[in-house]
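All protein chains but one are shown in place.
And then subunit A:
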Amino acid sequence: MALDTRTRRTPSKGTGAGQRPVRGGPRALWDSTIGKKAVMAVTGLIMLGYLVAHMMGNLKIFFGPGEFNGYGHWLRTMGAPVLHHEWGLWLVRIVLVVAVVGHAVAAYQLSRRDIRARPAKYAHTKRRTSYATRTMRWGGVILALFIVWHVLDLTTGHTHPGGFQEGHPYQNVVDTFSTWYGNVIYLVAVLAMGLHVRHGFWSAAQTLGVGNARRERVLKAGANGLALLLTAGFVSVPVAVMTGLVS
């Protein structure tokens, strides 16, 4: 007897050679939950790098108005003579806007998906995750609103208290932190930033596949250290104005 060499199984459709959908590319990246998280991780790290530079620039305020205002002026002549006046600054701004928008849109779409994926809540709920993890979404919204206010306050001067002086950032910073609401908004936002960085930096490492069991402690310590350093650095400026160290 010959062995049965036939199968009743019908040939599968659409997966034959040459018919396979083309994979890869930016579209496939954006359409996958993992790809979208990778976009969030990369844009988040770009913003994190900017935050470190921004904090170091802020700390120049402790060396007096001359150095701080001079630094503000340098930002506009950055890259000269290759780059025209403010071109370098605008390049940084464009990269940042792209990063913020990409990060926010991906976060919004993923959050919508996550909420849909868990429509029914448990009757018996337990809270196990850290505060930083739980506040990622609303913390992100707070940060987005803060950025709008921050730009209107100290870049364009629209909501600046007292007369906004173009080219005199030292005086503008002192003016802002001489108001109670300026301090409150700033401190809340900086704390939200610290928490966001704490979970975000570690998460970005996991999303980009850098994390593994051995590196877990190093990455967690790095995230905590970075969050603490940035928070302390940014908080020091309003505290210095409040205590009269900078005036």
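Assume contacts are C-beta pairs under 8 Å (C-beta built on N, C-alpha and C of every residue); 3 or more make two chains touch, one makes a residue touch a chain; residues count from 1.
Assume contacts and distances are computed from a predicted model.
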item: Among "Transport permease protein", "MMPL family transporter", "Succinate dehydrogenase/fumarate reductase iron-sulfur subunit" or "MaoC-like domain-containing protein", the UniProt name of the subunit that does not appear here; value: "Succinate dehydrogenase/fumarate reductase iron-sulfur subunit"
item: Options A:Asn58, A:Thr77, A:Thr133 or A:Thr159, residue touching the unrepresented chain; value: A:Thr133
item: Listed residues A:Ile94, A:Val188, A:Val210 or A:Ala232, member touching the removed chain; value: A:Val210
item: Interface residues of subunit A (partner: the chain not displayed); value: 20, 22-25, 28-29, 31-38, 110, 113-126, 128-129, 133, 136, 199, 202-203, 205-213, 216
